[in-house]
Structures are given as C-alpha cells and as structure tokens.
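Every protein chain but one is kept in place in this view of the complex.
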Amino acid sequence: MLAHLPVLQVIVPLLAAPLCLFLTRSRLVWVFALAVSALAFLISCLLLQQVMSSGTIIYELGGWEAPWGIEYRIDPLNALLLLIITGISTIVLLAAHTSIQQEIPEERHTFFYILYLLSLAGMLGIVATGDAFNVFVFLEISSLSGYALIALGKDRRALWAAYQYLIMGTIGATFILIGIGLMYQMTGTLNMEDLSKRLPEVEHTRTVFTAYAFIIVGICLKLALFPLHLWLPNAYAYAPSIVTAFFAATATKVAIYLLIRFTFSVFGLTFSFTALPLQILFLTLGLLGIFAASTAAIYQKNVKHLFAYSSIAQIGYMIVGFSVSTTTGLMATLLHLFNHALMKSALFLALAAVVYRIGSVQLSQFHGLGRQMPFTMAAIVIGGLSLIGVPLTVGFVSKWYLIMAVIENGWWPVAVLILLGSLLAVVYVWRLVEAAYFKPPLPGRDTIKEAPLSLLIPVWILVIANIYFGIDTRLSVQVTQAASMSLFGVSP
Amino acid sequence: MGHYNYWIVVVLMMIGFYIVIAHGNLIKKIIGLGIFQTSVFILYISMANVEGGTAPILAEGISRYSNPLPHVLILTAIVVGIATTALGLALAIRIKQAYGTIEEEEIQKKDNLDC
Partner (left out) sequence: MIISLESMLQLSIILPLLAMLAIVSTGRNPNLRETVSISTSLVVIYFVFNLYLGIKQGENIQVDWWELLPGLQISFNIEPLGMIFALIASFLWLITTVYSIGYMRSHKEQNQTRFYACFAIAIGSVMGIAFSANLFTLFIFYEVLTLSTYPLVTHAGTEDAKRGGRIYLGILLGTSIVFFLLAIISTWFVAGSLDFKPGGVFDPNVNTTVAGVILVLFIFGIGKAAIMPFHRWLPAAMVAPTPVSALLHAVAVVKAGVFTVLKVCVFIFGLDLLAILPSTQFLLYLAGASVLLASLVAMRQDNLKARLAYSTVSQLGYVTIGALLATSAGVIGSSMHIGMHAFGKITLFFCAGAILVAAHKSKISEMQGLGRQMPITMAAFFLASLSIIGVPPAGGTWSKWYLLMGSMEAEQWILMAVLMISSLLNIAYLLPIPFRAFFPARGMPVTDTGIKEAPLPSLIALSITAVGCVILFVYPQPLYELARAILDAPGLAYGK
C-alpha cells in the first residue's frame, strides 16, 4: 500500500468525485468530501516524510517503465506542494458546509463538492506527475472544474468572471500544449526527467526556444503574473467565498510550481536564463507587479478585490525570488509560496465568515465589525500583519529570505523596493482595520453576531498556523531548502 | 513549401486568436477558441506523420508507419477541447439568462451600472 502512495494521492479524490453523485444529502456529501480530502492530506504527509528521509520517490504507472509509461515523481518540491494543497483544501472544506448554505442553492451542493474534488485531484495530478503531457491533462481537469466553481457564485458577475477566466485559461493551457508538442517533436519524449537529458542536445534550435517561450507565457497566464493578471481579481471576488479561499491559496501556487519545474528541471537553468533575458524580465515584472497591484489594492472598495490584488502583488514577490535564481532566492520563493498559502486562505476564509453574517464584502459594510465580530476581525488583522511581514508571523520569514537572497546577489536597490512594497501592504491592510474598528456600525446592523464556530474554527486553525510557522520554521525551512537544493542539483 | 502544414497551423492559430480578442460576441469568442485549439491538434497530428508511412496497424509487409503517440495524445486534447467548448457555451447561456445579452460591451455596461 505504501508503495502506491503517489498514485493514490491523485486517484483518491479523482474517483471520489463522481461517487458524490450517489450521496444526495448535502451534509453527507460534505462529510464524504472532507474525509477524502483529509485522506489525501494524510497521504501527502506520509509522502513528505518518505521523501525527506529516503529521497525522491519514483512510481511507474501501471508498471510501464519511463520514458514509455507515465511516471509519478515525488521529490521535496512536489511533496511540499502536495502538502500545501491537501492541507489547505482540508481546512477550507471544514468550513464549506456552513458557508455554502448561504451562497449556493441547496440543489447544487453536490455539484459543488464534485467540482471541488475534481479541481483538487487536478492540482494534485499536476504536481505529482513526471510527464509533460499529463501536466496538461490535469491542468485542464483542475481548470475546467475551477471555471465551473467560480460560476457558482451568487452574483451574476461570477458568470462573466468565469467566462473571462475560461478564455484566458484555455489560451494559457493551449500555449502550454503547443510548447509540449514542440518539445516532443525535438526529443521524442514526454517524460520530464528524460526531457531534461535530451533537451541539451538540441537546445540551440529555434524549435526548443519557441517551445520554451510558449510554455513560459502559458504558465504566466495561469499564475496571473503582472500584466497577465486581468482575469484574477474578478474571478476571486465573485466566486463563492470557499472557492476563493481554496484557489487563492493553491491555484496560482501550482502555476508557480510549473514555472519552477519547467525552468529548472526540464529546460535547465543555463538554458532558461540564457535563451531569453528572463532574469531581468521576471525581476522587472515582479517588481512592477508588487507596486502596481499593491497600489491597485489600496483603491479597492470590495475587500475580496483588495486581497485579490494583494495576491497578484505577492506573486510578484515570488517571481522576484525566482528571478534571483540562486538557492536562497528559490528558497525564498518556495517559502513565500507556503506562507502565502497560509495567509491568503486564512484571510479569504475569514471573509467567508463575514459574507456569512452580512452578505457583503464591500469595505463600507465593514464598519463596526471589529466590535460585532471580534474573532473574525482579529483573524483578518493577524492575516494582514502576516501579509505585511511583521515578525512572529510567516510573512516575516519569507521576507527575510527574499531580502537575503537579493542582497547576496548585490541587488541593493531591489531590497529597498521590496521593503517599500510591504509599506503599501500596511496601507491597504490598515484601511480595513480603520473601517472595522473606528467606524460605528451601520444603522440597522446592531444585531450582527460573531460567525458560527463551524467557520471560526477553520479560520483560526489557519491563523494559528500563520503564527506557528512564523515561530517554528523548521519544517518550512528544511523542506524548501531541500527542494531548492535538489533543483540546483546540490546534495543538501 | 516543405513545411506547409506548419503554415496552416500558424494561420489557423492567428485566425482563432484574432477572433477571441477582437470579437465581443461570446459565442464567436468560443468559436475562435475552437479554431485556436484545432490548430494545435493539427500541429500534433501533422508532426506525427512519417513520409510514406501508413496507419500504425500491425500487418504483413508494412515497416513504415506514422508515430501513434501524438494521435493518442491529441485524442485527449480533443476531449478537453470539447469539454471547454461545452462549458463555455453553458456559461454563455447562463450569461444570457442573467444579463439578457451575450455582447461583451453590454455586459460590461450593466456591470458598471451595478457598481
């Protein structure tokens, strides 16, 4: 059984999804989905433990040897991503039952869970597989179910957001498909490990160059890198709150994973950073993203929009770390990937609690909530502090490494810019704080109560994780270090 | 013109891409997306062709046959494409119900009114 863990990781949610159809009662489906997600989380914990103790796990699907068969490869990077995705998914699902009561009509609850599990399975598949084409297939599984999930939002704008996301997402995925096809044409293989061995022989050809460009652009569309981020704010803002919490923490992270995997493992660092002026390009786009998106976040009236723009800015930080392209830089990116998943899921889940009580996330509706929903608002404040990067929260840890990485490279001005960027975070977080704590409640709002425990508990699990992993950094630092070392081919 | 198949791919791709970007009608956008995806299917299929090769079926006297793998891959991609189109159309129907229009500009206008 233990040997089959890599495939079980993906197969369990994938098979569980259609099974939901047989369970018609909303609560039953919820318990089932939660159990499945928890099982997946358990599997990912076991996988991480195995990888950290005994190195990369290779699993041949159906016993067919790579490069003919599809293989699943779990190294520290994959294991970390699997852990993040399943962990967040489980905690978010914990809150799902209460939250969707308000936001999704009863008869669609089953579909919601099916789509959720499919999306989960898709993301896990992208991460677990070691086959380039398989990546595309899973990418589409998770994206298609994602579009449908977003369209479940209460507001009609959710439909429009989902449609736009569908167009952009499909273009991105098709670009990736083209890239994979061109790679196959040059090397005759789809296995990533095999590709990385064969690509150097043909790396000077224009086809490989084109393939790389298509893949990078496709991935950047998916990860909402500034200026390809236009689909993200509306998709996050109008999707059901639970979906936003899940996607904000995982979807873009998976895209970052793909970027790292293709750049470092498949094409190799020397090719990636010499073929295109990627370093300067990513650095510029990352910094621009930080400033443009943070500034946009300051002017948002809808709090979900606010945090969505903040997500784009945070992606900017990850991309800056990526562009440093040293072990420390990559470590900073991965740490921020882990930490940002914790922050944003906590924040968006807390917003789900707000939506549950007041049915809106307009900033003007937050007045007086500090007193009426003290625990929810405290969670948002702590999440916000983490976003700013205050010590003893996870945000500080990733910021520290990012600055270290940048300074190691001698990029002093970039370090200053990154820190200035976090000042913008202070501004947008504080707009929320002032609205919630300094304004009297709106008329007719005197009876708003604290969110129910079924929402508060998951929110606070995430909040406490934000603090815990800000203090005890052993797990995150060790794993990300192992992952970035293995990507650079250095033994830890 | 040795590589005319690639030219067709590129032309189809550009046509599809142009429709997606330039047209405001949601259905036309989906049509464009379909053309765009189809061009990629052709890319895969045509690159698998081996000159003088036949279909990859084991039979007497045949030693040259086309590479079957891209064909199989693209079957999957076609399925994905259909799913995307179906979902896109479904969304278009829902948008029509909710907004009463499938023109991008009008939808934007109605959204702006809401704000």
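Note that the chains take the letters A and B in the order they are written out, and that residue 1 is the start of every chain.
Following the convention adopted for this analysis, a residue touches a chain if its C-beta (ideal position, glycine included) is under 8 Å from a C-beta of that chain, and two chains touch if they have at least 3 such contacts.
Keep in mind it's a predicted model, so treat the numbers as computed, not measured.
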item	value
Interface partners of the hidden chain - shown chains only, full complex considered	A
Option touching the unshown chain, where A:Val390, A:Ile448 or A:Ile464 are the choices	A:Val390
Touch with the omitted chain, as defined above, among A:Glu60, A:Asp155, A:Glu203 or A:Glu434	A:Glu434
In chain A, positions touching the absent partner	385, 388-392, 397, 399-401, 403-404, 407-408, 415-416, 419-420, 422-423, 426, 430, 434, 437-438, 471-473, 477
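Heads up, the rule we're going with is that only the chains that are shown with their structure count from here on.
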item	value
Residue ranges of chain A in contact with chain B within the complex	133, 136-137, 140, 144, 147-148, 151, 156-157, 159-160, 162-163, 166-167, 170-171, 174, 177-178, 181, 184-185, 190
Chain B residues touching chain A - in the complex, by the definition given at the top	17, 20, 26, 29, 33, 36-37, 40, 43-44, 47, 69-70, 73, 76-77, 80, 83-84, 87-88, 91-92, 94-95, 98-99, 107, 111, 114
